[in-house]
Every structure is written in C-alpha cells, then in structure tokens.
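With one protein chain held back, the other chains of the complex are shown just where they sit.
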Amino acid sequence: MKLSTKLLSATAIVGASAVSAAELEVTHWWTSGGEAAAVAEFASAFNATEHTWIDGAIAGSGGTARPIIISRILGGDPMHATQLNHGRQAEELVEAGLMLDLTDVAEAEGWADVVNPSRLLDACTLDGKVYCVPVNIHSPQWLWLSHDAFAKAGVDVPADWFEFVDAAPALRDAGLVPLAMGQQSWQTSLAFGALMVAVGGTDLYIDVLTNKNADAAASEDMTKVWEAYAAARLLSEGSNVNDWNQATNLVITGQAGGQIHGDWAQGEFQVAEQVAGTDYTCLPGLGVNEIIATGGDAFYFPKQDDPAIEAAQKELASLMISQEVQVAFNLKKGSLPIRGDIDLSAANDCMQKGLAILAAGNVLPDGVNSFSADTAGQIDDLTVEFWNDTSISVEDAQARYVDIIASAD
Amino acid sequence: MAVTDTGRMDVGAKRPSRLFKNMTAKIAAIPMIATALVVFIGCTAWTIYHSFTRSRLLPAPDKWTGLQNYDRLWSENRWLVSIENLAIFGSCSLVLSLVIGFILAALLDRKIRFENTIRTIILYPFALSFVVTGLVWQWLLNPDLGLQNVVRSWGWETFTFDPLNNADIVIYGILIAGIWQGSGFVMVLMLAGMRGIDEDVWKASRVEGIPTWKTYIFIVIPMMRPVFVTALVIISAGIIKVYDLVVAQTSGGPGIASEVPAKYVIDKMFGSQNLGLGFAASTMMLLSVLVVLIPWAYLEFGGKKER
C-alpha cells in the first residue's frame, strides 16, 4: 500500500515536470532534399530544448500545402507553428485573431534592430504587432547554369540572360534542353518576375507590382518583357518535368543548360555535392540587373488556448531567429539569413553574391508581399497557360495581364 | 418496387398505434433527417448564398456583391478551359464507356467460356482508386520511359504518343485512364440488363431469322432503355466529380490544359483564398448536375405513373 502511494506520487511529480515540455506540431512544405536538410536544423535545435518538434511536412508546392494549413487553422484544428509566406497571404488570418501575437518576444529580443532588411519584419507586422518570424530571405531572380551542359555544347558559360539566349541554339544542337522549367504554375510565374527585373528594369517592376499601375503593365517596356518571356518558353520545349527540383536536377546532371529559379535551388546543388563556380554558375538578377527581390519564408504561430504551449511557441520563435540557428538553417537551405549580424563566411560563392547584393542594399520588394493570394493565383494561371500554349500571342497575354493588374488587390 | 411500397405503406397506415409506436423509428431516423436537412439542403443553400458575397479567406455573409463572382468566373480563361475539358472528357467518356460497356457485355453474353475470368479482369480496375489509376497511367504515358519509348525501340522511331506533355491532347490521356477504370462497371450494368431480357425474345428473333447483331441493336437496346438511363446518370454524376484522377495524373498540366471544374473549385477556395469565387464555381457545377438530373427524375417519375 505504501509502495503504491509512493509510486503514485512519483509519477505525479514526473507528470508535473513534464507539463512544461510541449510537443509542437510544425507544418511546412519543405520536402526537397536541400529543404528537408534545412528544416532538420530547426527540428534538432528545438529538440535540444525540453520540447519536441513534431514534423508536419506537406509535400508539394506552397500551392498544395497552403490550403491544407489554412483550412486546418480555420477548421479549429490549428497546428502549433507553420510556414507561410508573409505578407498578404496571412493577413485575414491575423485579422480574424487566429494568430499568436509575438510582440513581447520581438521587443524583448530587439528584432526590429537585427532584422535586415527591415521590410521583412514589416511584412510580419499588422497594426504595430508582430505576428510572424521571418526565417530567411529568398530571392527568386536567379539563373542557374550547368557548366557540363555548356561544355557539351562547346560554348562558354554565359554571363547573363542575353548571352544565354544566344547560346541556346548550340545547346539544342547538342541535344540538350536549353532551359529547364517545372510545369507548376508558380514556377512559370517566378520566371516571369525574374525576366521583369532583368529585361524591364527596377522601375517597371516596382510600378507594376507594388503600385499596381495598369498603365505601366500596358507599356512598351512591359511588351518587351512579354516578348522575352515568349522567347524563353520556346527554350524549354522538351523539359517535361513537374517539380522545381526535378528541373534543377536537369541542370545538375547537365541535361539542361540552365534554369530560372530562386536561390533555394542552391540547396539541391549542395546535396548533389556540386561546387559553385566549377560545376555550376549562378547569376542573380539573371546577370543583367544585379538586384534581388527579398521575399522569403516566415513562421506563424496559430493561437492556442494553452499557456504551456504558448510559452513553447514563443520559445520556438526566438530560437528560429537566433544567430546559431539562422546560420545552420540558411547554409543548408541556400537562402540568405534575415539578420546582418552573423558570420556567414562558410557560405559558398552564390550565397556570397547574394550577401553582397544585400549588403549593398540593392533590394526590391517581392511580388508576394503586395498581391493577395487571389491576384497572385490569377498571374500564376496566366503565365503557366502562356508558357505551355505557344498559340497565345504576346498581345493577348499582355492584355490579360493588364486586366489582372487593373483589378488587382 | 413501387407496388411493394404502397402495400407496405397501407399496412402502416392501418396500424392504430402508428403515431406513438413510430416514435422509435423517428428517433432512429434522426441521423438521416439531419443529413438530409443540414448537410444536403443546408450546406448547399449556404454555399449558394455565399457565392453572391465577397468572401475571401473567410466567409463574409454581409458583404453582398450580387453576380460579381459569376462575372469574374466566366471571364477567367482557366474556368473556360475547365468547362471545355469537362465537356470533352464527359461526352467522350460517356459515349465510349456506354459503347465499350455494351459491346463487352454483348460479347460476354454470347455464352462463352471463361466468362467469370474475363469479367473479373475487365472489372478489376474499378476496385482501384483514381489516385492509383492516375499514377499508373502517368507512368505508362511517360514519354521517355513509357509506351512511346517502347514503340520507338521496336523500330518506329518517329512514333509520338505523348499526351501528358502535349496540351492539345492531354485530356485524352486522362480519358484513357478514366475509361480503363470505369468501363468495366458499365459492362456489369449492361450485362445485368441483358441477363434480364427474356429468352423468348431471342427465340422469336431466331424464328424470324434476324442476325444477332441486328437483334442487339434494334431489339435488345430499346429493351434496355432503363439500364442505359441509369448508366448515363451514374456516369455523368461521376464525371462532374472528376478530381483525384487529374490531380494524380497531371495536376492540371501542362499549363492549365487539363484543369477541371472540381479542381478549379478546390484551388480557388483554398489556394487563392477566394471563397466567393469557389462557391460560384461549385454552384455552376451543381447547376450542371441538375440539368442532367431533373429530366431523368422527370422521366423516372413519369415512367412509374404509367406502370
């Protein structure tokens, strides 16, 4: 009898101390090789505390995963933390009071001073309150080139987009696909944005995407962008892959000359143990306009009514933004860290290029931040349709684009 | 059926303690009543109402916008492509599965050997999910390693059959998979209908000296009208719901070439966070079902009255 009482009280103590340790379910759509390695850094750092990271990876692109995440939050079954692109996407969720307010953590740790560029934190802020943790900076406007492929074609590795277009016939003759492109709509949309920066220039980019100026969208400069885009789609014929990492893989294996893709493609080269500069080349701003748009990923923490979990959520938030984790995570992910006060000398060639651009302040706001999911979806639909259907003329496409921008929100 | 119904109903009506005793039945039927009223009527009405509102990420019952969502819907190329695909996929799979189903049933009806084995083979795909179906055919139609590659390796170097990467014919690639999965089911329906036809019909046609194929076309088919109608309704109801097959096989690509309305609704509601537009699109889907369903119900209803 006494023994059992002792046992009972012993378990009670264990139980009590276990209360502070929480299991947090974290959802994200980082499922490619490099991404999974990066997210494992978060997980192991968090598991090193008394808490546990329950991984809720959702396969597929953000387009597949976001609906699942949002419908769970709205359905009253919120996860404890989730990846979302910051900006407009989560706005309504925050407005509906479904997200945890992180302002106290942010103020205590002085996020406003360390986050660079500060726009990233602004995108997390609504009415003066912070609702998300930016974890990395992604810039979509990069051109990735395979040295192997250009060697096979017997031409030099191009230094910018225009040289690339000129070299394309040689690649074709060598039986290679000049430009690898995944079929998913967000990838074609991304390439369109990249060409807009390179061909159209910074002013046009800001005027159309940030100011939503329909006249700018109808301008002649924009026609040039569409023409470049129309030329680019012909270069991708024969690249029958779906996912972005499959397209990257075509570049890695030298089956394709290049790919227009975000800096996260870097992680794939790293997993394949390729070296920047010798096996592949990366050109920010497609080599034309060395500027990057700073989008990126952020983590939101859906509101729970359990104080123990809330404490753990805040702990995770501050962990994600901490110096060590930022370094470990971004090295694996191939993305740029969101704070300027850390040492990234371990970073490779491509990341250094990105860091230099960032340090020089050549940054643009990202389209994701200024459009609603609805408008972004319309642009995705238009670009992917145009890319795959060569019967659509530049004029038609641009006219539809102007309509979208005119009614954008 | 109808006769038995009325018979049973009379018995019920004559039972004196009916109202009181039936309380148990009424209580037992609560799940059914709730489903019928809350889900089938309530949820449908809710969606239709909200299709006229400016609901984005969250339903906004007070932001009334009239037909704005419908205007937007019908001006979107992707919706038009979805509708067109549904029309092509729908009419082709309707005609093909009816024709194939009927021919196969007629062949099996010829009192052949191994009927059971053959029927089992033809029907097994129906047990598989659309996801499995889509993935298998995605693999078979893989341009580099699938059918196309095999035919080329046989020496026909220029052979091209690459539906999943060709926007013009991608919907037929999905059609092949859909027919593979569903035609066995139609065959079983047809076969059941044929087995229900009186032997005397065959005797009579034999006496008259009518060839077998003529008997099938001019005598058996008209007699099987109800089976055809049933198959038609079931296939069309299934076609409008086509979603998983497309998601697994092509994810709507290349481009937007194989989008279908069911996928459009899910993508707009959850992906683009435009609930109102999604509701408008799903209301259009409902409308198209009603276009098929109401004439059918009318026919069925009228038919029973005649009997």
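By written order: A and B. Residues from 1 in each chain.
Convention: contacts are C-beta pairs under 8 Å (C-beta built on N, C-alpha and C of every residue); 3 or more make two chains touch, one makes a residue touch a chain.
Simple rule for what comes next: contacts and distances are computed from a predicted model.
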item	value
Listed names "Cytochrome c oxidase accessory protein CcoG", "Carbohydrate ABC transporter membrane protein 2, CUT1 family", "sn-glycerol-3-phosphate transport system permease protein UgpE" or "Protocatechuate 3,4-dioxygenase subunit beta", with the criterion being the UniProt name of the chain not displayed	"Carbohydrate ABC transporter membrane protein 2, CUT1 family"
Of B:A60, B:L80 or B:I118, the residue in touch with the unshown chain	B:I118
Touch criterion as defined above, residue of B:F126, B:F159 or B:Y172 at the omitted chain	B:F126
Residue, one of B:L80, B:I169 or B:I234, that touches the chain absent here	B:I234
Residues in chain B touching the chain absent from view	1, 4-5, 7-9, 11-12, 21-22, 24-26, 28-29, 31-33, 35-44, 46-48, 59, 104, 107-108, 110-113, 116, 118-132, 135-137, 139-140, 142, 145-147, 149-150, 153, 180, 184-185, 188-189, 192-193, 195, 199, 202-203, 206-207, 212, 227, 230-231, 233-234, 237, 240-241, 243-244, 247-248, 251, 261-262, 265-266, 269-270, 275, 278-279, 281-283, 285-286, 289, 293, 297
Residue ranges of chain A at the interface with the undisplayed chain	25, 27-28, 30-33, 36, 39-40, 43, 54-60, 68, 71-72, 74-77, 79, 242-243, 245-246, 249, 268, 271-272, 305
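As a convention for this text, only the chains that are shown with their structure count from here on.
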item	value
List of chain A residues in touch with chain B within their complex	63, 66-68, 70-71, 74, 89, 92-93, 96, 183-185, 240, 242, 372-374, 376-378, 381-382, 384-389, 400
Residues on chain B engaged by chain A in the complex (per definition of touch)	56-58, 76-78, 81, 143-144, 164-165, 167, 251, 253-257, 266-274, 277
